[in-house]
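Here the structure comes first, spelled out in C-alpha cells, and everything after it is commentary.
On to subunit A.
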Amino acid sequence: MSDVTTVPGRSLVEVGDLTVDFGDLRAVDGLTFRLERGAALALVGESGSGKSTVASALLGLHRGTGTRVGGSIDVAGTDVQEASDEELQRLRGGRAAMVFQDPLSSLDPYYAIGDQIAEVYRVHARASRRAARARAVEVLDRVGIPDAARRSRSRPHEFSGGMRQRALIAMALACEPDLLIADEPTTALDVTVQAQILDLLHTLREETGMGLLLVTHDVGVAAESVDEVLVMRHGRAVEQGPVAEVLGAPARTYTRELLGAVPRVDAPREVRAAETVGEVVLEATGLRREFGRGKRAFTAVDDVSLTIHRGETLGIVGESGSGKTTLGRMLVGLLEPTAGEVRYDGHARVDVDPAVQMVFQDPVSSLNPRRTVGESIADPLRARGERDEGRIRGRVRELLERVGLEAAHYDRYPHEFSGGQRQRVGIARALAADPRIIVCDEPVSALDVTTQAQVVALLGELQRELGLALVFVAHDLAVVRQVSDRVAVMRRGRIVEEGPADEVYDNPQDPYTKQLLAAVPVLDPRIAAQRRAARRELAAV
Partner candidate 1 sequence: MTGFLARRVLGAVITLLAISVIVYVVFYVTPGNVAQITCGPRCSPAQVQQVAGQLHLGDPLYARYWDFLQGLVAGQDYSTGTSVQHCSAPCLGLSYQSDQQVTALILAKLPVSLSLVFGAMVLWLILGVGTGVLSAWRRGRLTERLLTGITLAGVATPVFVIGLLLMIVVCGQLQLLPFPQYVAFTDDPEQWAWNLLLPWLSLALIEAAAFARLTRASMLETLAEDHIRTFRAYGVGERSVIGRHALRGALAPVIALNANNFGSAVGGAVLTETLFGLPGIGQELVHAVKVVDLPVVVGMVLVIGFFVVVANAVADLLYAVADRRVVLA
Partner candidate 2 sequence: MRQPSVIARRVAAASVSLVVAAGAAACGPEDNDAKGSGGDSTPHKGGTLTVLNSNPQQDFDPARLYTSGGGNVPSLVFRTLTTRNRENGEAGAKVVPDLATDTGRPNKDATVWTYTLKEGLKYEDGSPITSADIKYGIERSFAPELSGGAPYLRDWLVRAADYQGPYKDKGDTKGLSAIETPDARTIVFHLNKPEGEFPYLATQTQFTPVPKAKDTGTKYEQHPLSSGPYKVVSNENDGERLVLERNTHWSASTDAERKAYPDKIDVRSGLDSSVINQRLSSSQGADAAAVTTDTNLGPAELAKVTGDKELAARVGTGHFGYTDYIAFNPTIKPFDNAQVRQAISYAIDRSSVVNAAGGSALAEPATTFLPNQKSFGYTQYDHFPAGDAGDAAKAKELLKEAGYAKGLTVTLTHSNAKDFETSPEIATAIQDALKKAGITVRLQGLEENDYSDKIHSVKSEPGFFLAHWGADWPSGGPFLAPIFDGRQIVKDGANFNTGLLDDKSVNAEIDAINKLTDLDAAAKRWGALDAKIGERALTVPLFHPVYKRLVGGDVKNVVISDWTGVLDISQVAVK
C-alpha cells in the first residue's frame, strides 16, 4: 500500500483514502491505490466487498445520488472530486470508458448499436453524424464484429451475448480512452465467450496501450488478464501486489481462503470414502422437449437418455441454452417431456413425486418471501398428511440443524438470510420429503466462491449420509468436476459426451468438450498466457 499522497497527473489513476458511504453503510473504507499508464489492475472480491462502488467512484457516477464520497480520486489528470460537471462529462467516455457486467441491459434496446456508439462519440469528438457513424463501424470492426457496417444497424437484442459485450467494448474504444474500466465484463457470459472477451481485452491493451481496471469476483479471470491485483473485503484492501505473487503466494489468510475455495478444473476429485453406487433409481429414455408452436418451435432437449444410480452424483454441464435446466425439470416432473419417458424405481412416472426433489438456482425466488422458512420446509411433511404440529416442528428443527442452520431460525423469513443460508434452507426443504434423488439446478452459481464451497461440501455430506442420488446441473466446469462421479456434457439439447468425471475432464473426446475445457480460466498467470496463445493459434487456423 502506498504511504504518501500522490501527485496528481503522474499516474493514470490515483486514489487516496477513498471512502464511500450509502447512508449509514460504509461501502468503501480508506482505499488507496494507483494504476500506471498502460498497466492493468484487478479489483477482486466477493459480493459486498465494495469493488464495483470503487469503479463507479472513478467516473464520479455517485454524484447527485446522495452518496457521500470522501478522499481523493484522480483519473487521467482529472480531479474527479473537484471537477465541474462539464469536466466530468469530458472524462466519462472520453479519457476513461467503462464496460458493464450485463451487456444486454447496458445498451439501449430501442436504438441501433451503431447509433448508440456514434452518439457517444459525438459527445466527445466534434464529428458529423456521418463521421460518427463511420467511426462506430470502425470500432465495431475493431472488436471483431463480422460485417460491422451491416451489423451496426442492428439493435442489441439481435446480437448474441458475446457480440453485445464486444459492442460495449467498441463503444468504450470509440474515443480512444486512456483507461478502460471493466466491471465484471464476463460474468454474464458463457465460458467460451468469456475467454474470447478476455483475449480481446488483452489484445486491445497491447495495441492501444490503454490502462485497464478490471473489477471481478472471479480470481481466474483476474489471473488471465492483469498485471496487478487488489483483493478487497468489506470495503477495505486486503492484499495488493503483482498478480503472480498474490495468487501464487498469498500473504493474508483471507486471500488464502479465497483461493482455496476456488474449484479447480484441473484437479481430480478426491476419492470417495466408499464407492456406494447402487441400483438404478432413475432412468430417462429418449427425452425430448419442444417449446412453442409452428415456425417458432424449437427443441430444447433432444433425445436424451440417462440413468442415475443410488448414491452417485451425475454432473450435467453445458453452456446457456444447452437444455440442461429443461432436462433437470423433466427429471423431477415439473415439465412434461414431449417424447420419451422418465422411469423412477422401474415404473413410469406421471407427475411430481416427493421422492424426487430439486434444489433451485436462485436462492431468492426459490423461497416464498411471505412465509417463514420453517413453514416452507414443513410443506412436504404437511403435504404427506402429517398433522402433529409438535412432530412437524421437531423434524424441521432437526433439518435446519442438519443443513448448518439454527433450530431457532424456524420463524424467520427468507429476507433475513444470506444467499448461502437460503440455499441451505432450500436443501432442508428438499430433504424434508425424504427424497431418494435430488436434482440440483445450478445450486451454487449465484453464490460467492467461499459460500459455494460450503454448500458443495454440505451436499456431499448429505449424499454419503443418506445414500442420495444427486443430479448436479451447472455451467461451471470446475464445480461439476469437484462433485460428480459421472459427467454428461450437453450442447444444443443433446448429450455430446458422457463418462466418469476424471475421464471426461482429463481425456475429452468430443471437440466441444475440449473447447470448453480450454476456455476455463486458470489461476496461474503463466499458464494463462500459454493457453491464450494456444487459443489464438486455434482461432487463426
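Here is how the candidates were picked: all candidates are chains of the complex that A comes from, given by their letters.
The rule is simple: a residue touches a chain if its C-beta (ideal position, glycine included) is under 8 Å from a C-beta of that chain, and two chains touch if they have at least 3 such contacts; residues count from 1.
Keep in mind it's a predicted model, so treat the numbers as computed, not measured.
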Given options 1 or 2, the chain of this complex that touches subunit A: 1
Going by the contact rule at the top, pick out the subunit A residues touching candidate 1 in the complex. 59, 61, 88-94, 97-98, 100, 102, 105-111, 119-120, 123-124, 155, 157-158, 168, 171, 294, 296
